[in-house]
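Heads up, one of the protein chains got dropped from this complex, but the rest are sitting where they should.
What follows is chain A.
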């Protein structure tokens, strides 16, 4: 099988893997980037959220072979002013508890704010409802997204 070619966090990435292998495991175990987490393996929790060509996807349920040629961005590779605003707001409000869901939360929040600079509570709820947080940091996630939106206005 020829290797699958993609871009990972801005760098060319050639993966020698079963095309059915989920993107999540290819990134975690082959590329060695462990910031994206395994929470359910069934597109139920969002802990594995990455950006594929700018769109948030559940990497646990995305076969690596199905996205050959795509640009994959993980929590380790996000950059730019939206990402910075989101991460700063997360730290400022101390959103995290155990932290395990937070890479995924941040990837979803960055995608939301890239699309919609001024989300309402309802926009946040619908964009973020695929990301479970068992520690229930939801109150602060909402507040931090508003905070990041405010910071981006300036």
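The rule we apply is simple: contacts are C-beta pairs under 8 Å (C-beta built on N, C-alpha and C of every residue); 3 or more make two chains touch, one makes a residue touch a chain; residues count from 1.
Criterion: contacts and distances are computed from a predicted model.
One chain of the complex is hidden; its UniProt record names it "Isoquinoline 1-oxidoreductase beta subunit", one of "FAD-binding molybdopterin dehydrogenase", "Isoquinoline 1-oxidoreductase beta subunit", "Cytochrome c oxidase subunit 3" or "Ectoine/hydroxyectoine ABC transporter permease subunit EhuD". Note on the undisplayed chain: of the listed residues A:31, A:96, A:113 or A:149, the one touching it is A:96. Taking the complete complex into account, A:141 is the one of A:4, A:31, A:85 or A:141 that touches the chain left out. Taking the complete complex into account, residues 18, 21-22, 25, 28-30, 32-42, 44-45, 47, 74-76, 87, 90-92, 94-103, 106, 124-126, 128-129, 131-142 of chain A touch the chain not shown.
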